[in-house]
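One protein chain omitted, others in place.
Labels run A, B and C following the written order; every chain starts at residue 1.
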Amino acid sequence: MIRFNCDYSEGCHPAVLEALVRTNMEQTPGYGEDAHCERAAALIRTACAAPEAAVHFLVGGTQANFVMIAAALRPHQAAVCAGTGHINVHESGAVEATGHKVIAVPGTNGKISAAQVRALVENHWDDVTHEHMAQPKLVYVSNPTELGTIYSLAELTALHDLCREKNLYLYLDGARLGYALAAAGNDLTLADVARLTDAFYIGGTKVGALFGEALVITNEALKEDFRYIEKQRGAMLAKGRLLGVQFETLFTDGLYLKISRHAVDMAMLIRDACRAEGWEFLVESPTNQQFPIVPVEALKKLGEKYAYSPWAKIDGRREAVRFCTSWATREEDVRALAADIAGS
Amino acid sequence: MIRFNCDYSEGCHPAVLEALVRTNMEQTPGYGEDAHCERAAALIRTACAAPEAAVHFLVGGTQANFVMIAAALRPHQAAVCAGTGHINVHESGAVEATGHKVIAVPGTNGKISAAQVRALVENHWDDVTHEHMAQPKLVYVSNPTELGTIYSLAELTALHDLCREKNLYLYLDGARLGYALAAAGNDLTLADVARLTDAFYIGGTKVGALFGEALVITNEALKEDFRYIEKQRGAMLAKGRLLGVQFETLFTDGLYLKISRHAVDMAMLIRDACRAEGWEFLVESPTNQQFPIVPVEALKKLGEKYAYSPWAKIDGRREAVRFCTSWATREEDVRALAADIAGS
Amino acid sequence: MIRFNCDYSEGCHPAVLEALVRTNMEQTPGYGEDAHCERAAALIRTACAAPEAAVHFLVGGTQANFVMIAAALRPHQAAVCAGTGHINVHESGAVEATGHKVIAVPGTNGKISAAQVRALVENHWDDVTHEHMAQPKLVYVSNPTELGTIYSLAELTALHDLCREKNLYLYLDGARLGYALAAAGNDLTLADVARLTDAFYIGGTKVGALFGEALVITNEALKEDFRYIEKQRGAMLAKGRLLGVQFETLFTDGLYLKISRHAVDMAMLIRDACRAEGWEFLVESPTNQQFPIVPVEALKKLGEKYAYSPWAKIDGRREAVRFCTSWATREEDVRALAADIAGS
Partner (left out) sequence: MIRFNCDYSEGCHPAVLEALVRTNMEQTPGYGEDAHCERAAALIRTACAAPEAAVHFLVGGTQANFVMIAAALRPHQAAVCAGTGHINVHESGAVEATGHKVIAVPGTNGKISAAQVRALVENHWDDVTHEHMAQPKLVYVSNPTELGTIYSLAELTALHDLCREKNLYLYLDGARLGYALAAAGNDLTLADVARLTDAFYIGGTKVGALFGEALVITNEALKEDFRYIEKQRGAMLAKGRLLGVQFETLFTDGLYLKISRHAVDMAMLIRDACRAEGWEFLVESPTNQQFPIVPVEALKKLGEKYAYSPWAKIDGRREAVRFCTSWATREEDVRALAADIAGS
């Protein structure tokens, strides 16, 4: 079985593994207060052109999301996101478990617009009974989205401007951020993301690391006492240097972007193979997740050899599925898949 | 200004007030462990034909909702309700503040159907990643709904049957329950409600009491240690007998239903006056809340004399508003309003 | 049975009741946005010499405590109190249910000193692993304490000064505040309390009201969005004017203090009767709660006629109990008790 069902099927990139092996018997202080974390944070601040940013390394994406949101909000405040947002559907109510409502707005192809958020916020504050409603305070976007789409510089700028105007925080979930930055048509840089958001994380788990997410906080108000909340929520790794070592490696010599590009290239091969068969897509994605709508008989045959994620029933004859690539995807496997798609 | 904006503008029914005055200097134990609470609970059990039910008296509706939900659910479990459900929109995230997600389904005129809940639940359990989603466990309905509509015996039975089949709890928010029971076309009795739900509350605040809601728990599994959770959430009144005295009065000689009928009668006068003007309604309501769509110029004139709740913009010329009646509404005020509607 | 077991055995003071009766059929806006609440707040601001204070009316003491604490603290911050503090032992974990640790320091006769708090706080910040410990941020004191003792102006000033120095909030639980203000030897005024704390509440439930506590917030940082959190925690009474009417009455013509004095006078009669018998006290209390250590045979006889609260076993022959008086205590009942103590 060749796995295209998700982008965390393998361990880590060989360079990351090598660094972990090399540093294994070093003695360092715990809890992320070691030289590796320090260097990794410095590299990330440079990559983000954000010399004042606080950088914290957490273990996973759900964790990064709810720890940041819990740290940012007062009890009556809510996070606003697309209906498809990861915090809304696939984190088992993690944000709510910290006491905060998640307010979903419909979204389009996984994205929400500044106009939608504006309408929601203005409606809240216009209402005489606003005290009876959870207060929208933080806007959550993921880039790429859960549907593989990406935000443009203009779109993110509009969200940023709105958040400044309405006194909201803008938070970006970058679980697959590398794959957005590497996408054709992307016009956002890491520095843009750092400049336009109050906090965001750079995903490692899905982009070359064994595990780990680098949370970058640029808004001064969100920095205070973050490590307490990290600890309280079980997000402070005892051997924190493992995260430092990994991000140090990923942010040396442009490795993070380089391996992201490979994943996108592989995804484009799958996309092209599907297109050649005349298959439609649930959504057009320029990143490592592809959502073709596949005839069920073709799917059955492919399923014998390849793992994919079922996504949505379309009609009796077709089903939308997800194929993922990653830094680890082997071109020969993709070529095999493409050939089998062609022959299906 | 004559107030029709809500159903809690006045104090309490004279008979309730008289009972409070009469018992004022009695010495009783605190926290609801007095003879008045005992008698009120017995009267309610009888009215509900539920001799084994646990009856607890809480101060307000939001409180009753989140205390009951917090008592019923494990951390990963969610409450399912209509998008218009009070817990979803007008309780400032109270349920989420206890750690639980509220999953909204669209609903029709404030109601949700067994079929809608079935689809949601089956979709949850069919999904291989269900552990990544909050688990639907409790179905919340309000009767009458926030839009004044009511559930039929058939509809509530269908929800009950589904909840049994799927191992869900069915919880009914009866903030205005009297007004549903008194509505034309209603075919539900208190005994039906008790039999078909796992827990529900009989609203006092909006139906004759100064404050207070009688929570009736029929499901044995939901009874254990409820008073701890009540206390923990600030819902255990020190002078609990105040609640006992009020419900004792409301459930003597059918007072609760009698005063509910008055409110509905008064609402029907308002409805008829609007209909006579040819005004449409946002939703057809047989209960004490009426949602006419009113020309803005008429509304402006009415607003000088009467308080109403703004509800929804319809178009440039018309606005949907809410007029409420209650046990306290004076017929002369309603007649005046009707006359002014006619003349508008 | 004549009840001395607690100070909430009766309803409310006749003047309060009369006001409730008089205003019963008034129509007012809900949720505390009525003229009675406005007037009551103004009276309280005047009594506290705190013209800028925010005044909110809540239903009960546990509620006032956890709503204020939840509003004040970030997730990793803790409340510090005496081991006997109400939030630590008799609120079913209400503060913890909002996510915050309660850190208990031993205390003496129910009180904590500035020196104790200083040691705790300095120890926290000195520790290199302070991020691994809940951060002390709010100091909770009750006055009178749960043991009937009171803070002096000097003691409260010392706590205030420390809290300023260490950037802590000082919060005072005044469930029985009137009885402290009326105690012999008390040198604190309401204005002192308002000046020296960041927030405190004036208890109504135990001092003349049917229910209700007036929360006074003087620290600007604690005022923002308080009503959201009040609503979220079920603490915003629909017919808020009931609280306004009661506090309006209690703060007119010095009623609050006058009835508090009566309770203290009655308690002193009980104290003197016990002393005359040579009974010791668990703690010397100048307020409405008395904790004599009573021979078991005397207790048995008294228990046939009078309700008291068991408090602590002392030895095989004696037991510490609590006798409470209140605004409602009848002198004839106290005289009867004193006579029976004398004859025991």
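What we mean here is this: contacts are C-beta pairs under 8 Å (C-beta built on N, C-alpha and C of every residue); 3 or more make two chains touch, one makes a residue touch a chain.
What you see is a predicted model, and the numbers here were worked out from it, not measured in a lab.
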Touch list for the missing chain, restricted to displayed chains, reads A, B, C
Of the listed residues C:20, C:44, C:58 or C:78, which contacts the missing chain in the full complex? C:78
Touching residue (missing chain; options C:82, C:97 or C:250): C:97
Spell out the interface residues on chain C facing the chain that's missing from view. 75-76, 78, 89-93, 96-102, 128-129, 131-135, 310
Where chain A meets the left-out chain, the residues are 1-3, 5-6, 8-12, 14, 17, 20-21, 23-30, 59-63, 66-67, 91-94, 97-98, 205-206, 210-211, 228-229, 231-239, 242, 328
By the contact criterion defined above, which parts of chain B meet the unshown chain? Give residue numbers in ascending order. 31, 70-71, 74-76, 98-99, 131-132, 134-135, 225, 227-229, 231-232, 236
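Going forward, only the chains that are shown with their structure count from here on.
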Find the two chains joined by the most C-beta pairs in contact, please. B-C
Determine the centre-to-centre distance between chain A and chain C, using the mean Cα coordinates as centres, and give it in whole Å. 50
Two or more other chains touching the same residue: where does that happen in chain B? 91-93, 97-98
